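My structure is below; once you've seen it, I'll send some questions.
Some chains omitted; the rest stay in position.
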Amino acid sequence: MRFGVVVFPGSNCDYDCFYALRDVLGQDVVFLWHKNTDLQGCDCIILPGGFSYGDYLRTGAIARFSPIMEAVRDFVLQGGLVLGICNGFQILLESGLLPGALLPNRNGRFICRYVYLRVENANTPFTCLCTPGEILRIPIAHYQGNFFLPQDELGILTERGQVVFRYCGPQGEVSEAYNPNGSVGNVAGIASSDFRVMGMMPHPERACEEILGSVDGRKIFLSIVAWLEEKRYAGCGS
Amino acid sequence: MKYCGKVVVTLKPGVFDPQGMTIKNALHTLSYQEVEEVETGKYFRIILKAVTKEEAERRVQEMCERLLANPVIERYTFEVEEFR
Amino acid sequence: MQVVDPERVARELGLRKGEYERILSVLGRAPTLTEVAMFSVEWSEHCGYLHSKQWLEFLPREGRFEVLVGEDAGGIVYDGLAIVFKMESHNHPSQIEPKQGAATGIGGIIRDILGSGARPIACLDSLHFGPLDDPRSCYVAKGVVEGIAWYGNCVGVPTVAGEVWFYPAFRGNCLVNVMCIGIAPRGRLARAVAKGVGNAIMYVGNKTGRDGIGGCSILASQEFGENEEKRPSVQIGDPFAEKCLIEATLEALATGYIVGIKDMGAAGLTCSSSEMAAAGESGIDINLDHVPVREEGMEAWEIMMSESQERMLLCVLKEHEEEVRNIFKKWGLEAEVIGRVTDTGRVTIRYRGEVVADIPAKELVRPPVYVPPRERPTYLDRINDLSLDNVPLPEDLESAFRQLLSSPNLASKRWIFEQYDHMVQTNTVILPGKGTVVLRVKGKHWGIAVTTDCNPFYCFLDPYRGAQIAVAEAARNLASCGAQPAGVTDCLNFGNPEKPDRYWQFTEAVLGLSDACRFFGIPVVSGNVSFYNESPFGAVYPTPTIGMVGIVEEIDKVVGGHFVKEGSIIVLFGETKEEIGGSEYLRVVHGIEAGPPPSLDLSFEKRLQEFLISCVRDRLFLSACDVSEGGIAITLAEAALSGDKIFGVDVDFASCGDLREDVLLFGESCGRVLVSLEEEKLQVLMDRAKHWGIPCVVLGKVQGEHIVLRKGKKTLVRLPVSQAFEIWEGAIARYV
């Protein structure tokens, strides 16, 4: 099983993801340069955080035209797993692989801090090791994390279980007081309708080691591992 | 021939504009109490070659659709004129 | 060609008469326009250190660890790894265009570190503004923080720590000092040299435009007038290009084909080419026709003086130009061979078929040295005559406490550091706001602690002692978390050195810095001098900012500054003296700006540092933080309020000596540290303190929902923690 971390010019959490996967979690992981279209047999592609193309114009707007995104699109059609973190989430939205858009934070400033997330759907490849309603403590670091989707579309998304994480308080309270950036419905992460693609603003790769203050991020990466293993064991996609 | 396309991209109605809000507040603090609303957007000035003005317009519109605006949250207007 | 009088141009570019004469004798002829331009930037105060060089020689260069002093940055070596760091100012650009000024400051210091071959792993910022209730100062403060956030976050180098001060003295001239730290294997460091005849001189990065022309000769080397003409010298940062430049440069260095490298910062191509040639004892022959330019019709002198950002100059092994070029192209950057190394010892510049400059490199990099008269300012006697009798003891100490909690100089800095991505690169072990910031080094069991310190008001009252206190506080900060102070970088911000009282402040501060560092055995590995920090409002407070780096031997033992456990014991080390001069209490509560600043006992400080390190090594503390501005009361509040969980405290000052209550609470005596620990370790700790000769009193406990400060039976302060938190946390946000 192999992870691929895509490197766009301006990605800056690429190595952090790589390190978390290889050195902390002992996984097989390779970097994928954005100009290449060969996904090197990866089972899960990670679009990391950072500022691809400086976020000039709009976050993710230019990166989505990188050649590798064509390959990622095909990969998704074949049932591959894609996780977009922060800027990666923004790229997935710009590409139309996930619905919605990310606006500047409500307070108009960059925010770097730990937040709490409530797992809204524990039945996805990215959360299958979590329990429903479980609370994870993971940092955010973004200027544009204010998730936007027209209310009716949000309703459908929620109904289908595509809202995977919401910002919450330490006890799991989902309320405005615990909404760091103004996202509709406190949404922190969503999945595609087939749950093969997920985007999230918080940075799980920053929460994989005790020394950094939290290991809750591991759950997300290890869920992917567990899910892929099970799928391989079953011999087909579930 | 050269043309100059001037593009304005703004947020769709109903999409929250924190920047506009901040600026409105700042203007109030500077005692421009008469300001009722501030909406922010992006401006692009594009110099391009084209055979006719229509062609230039078509190309600029395409650029807006494909790259300059995100239809989920934004809308755009533009005008093209000859450039010399 | 237009006839211009080079002597007049020289004057306009800020060269002095004697300097022009020296140029004539160096060249044996009248200089060309381009040559005048090159001399003017290279011999500017900013690049040439005309008024400071001879004083900087006093600074100690040796310490406990191996020291590296490179061309642009210096560092120390630990466990085979070079830790390189440097601080630099971007004051004037930030005053004019806060966001871009500060952003390009971050860009510049990162390139300095990159030029040494190290990967930048963290930035720090030391900021000084006018009061937040002054609209212009507030605008500057907001813009500066936004600029640092924008640039630093985008390049993916975490801004992990810093400090911020608000005093009227910085109203017309803010200080923005930024520091960067990088690491590299010892043997991988690069040098800023050009050597090997025939090797290529390669230009990489962004294109050259007319931005910042004369920035360092004019903007950074003269006083601030209201002169609009100087304004276009501000540059726009391109953090995206910088991020690509970092990756491409490190990739290129790994090929082994890079002989030398230098960033093109202040003084751009002039400075990088001449200094690389001089350092390599070589010549350089450059053809400006190959320089990638952004604008048409640029003159040779404009290209040579341009301060366009995100550019580096490389010396590349001949016949490997293509490989290196391809790396930069892959990252979307310009990369052109613009010249070759020669053995003439001269910097020869060609443009459009003509030789436009031809100067011996060594002469260019040997600017004149000035030691103008200096004189102790007269205000010092007036301002240092505080008598406690003239300070009434407030009836309501709790309201004084609230006032101090809400002073922006003492309040929570969350509004700032939360805008900085302080976690990217996943090395930040102790986060900002939670004590001295500590970074781990991946694959090692040790770590790096970092801090910046300088109380500019102390330095105004007594520059010599103020500088020493800055060093002592920085070292104490590091030792509190368990780090061994290992190296210093500094940024010396002063007024116009041609005015004797300013120059005196400068020389006193340098001596203070130097004596303190020498005493502690901490080398000064790099630094920067910024003069002419004056505006129509007057000179800034003399501000020798200290950036200090320490080594944490066992990363898993570090402690933060905040309380972590209900019921733990609070202990104070060090002696509280009857000292209130220079304090924030005096300034904020009584409106008195007077000294003297607190006294300092260097040998006690040194012992205290070693004692603290030993205690952390033996895991005696749950938390530790030094007591500085705002005194014990504010330090207690910080420790109570800055953790993930907020705690109450119950503290009694009865055993701190018979001092006035305000002195006990808010006095800023040096050499004090506040720790919390498990009750069962108390005896061991007391014994050890006694053995080391460190005064040590038990103040009370972490407990309850209130901050309770008592002296015997008398309750001085009793404030619910939730209220204290609101005041302290919201103080800066209230203005911005």
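A few notes on this one:
Each chain gets a letter, A, B and C, in the order it is written, and its residues are counted from 1.
In this section, contacts are C-beta pairs under 8 Å (C-beta built on N, C-alpha and C of every residue); 3 or more make two chains touch, one makes a residue touch a chain.
Given the structure is predicted, the values throughout are model-derived calculations rather than measurements.
Per chain label, the copy numbers in the complete structure file are A x1, B x2, C x1.
Quick note on the criterion: only the chains that are shown with their structure count from here on.
The touch graph of these protein chains is an open line. Per-chain CA centroids place chain B at a distance of 40 Å from chain C. One finds 36 Å separating the Cα centroids of chain A and chain C.
Separation between the centroids of chain A and chain B, computed from CA atoms only, is 30 Å.
Every residue of chain B that touches chain A in the complex is listed here, in rising order: 11, 14-16, 18-19, 21-22, 42, 67-68, 70, 72-73.
Contacts from chain A toward chain C in the complex involve residues 9-10, 12-13, 15-16, 19-20, 23, 49-51, 53-56, 109-114, 139, 141, 143, 203, 205-206, 209, 211-213.
Against chain A, the residues of chain C that register as touching in their complex are 146, 149-150, 153-156, 238-241, 243-244, 331-332, 417-426, 428-429, 431, 440, 442, 555-556, 644.
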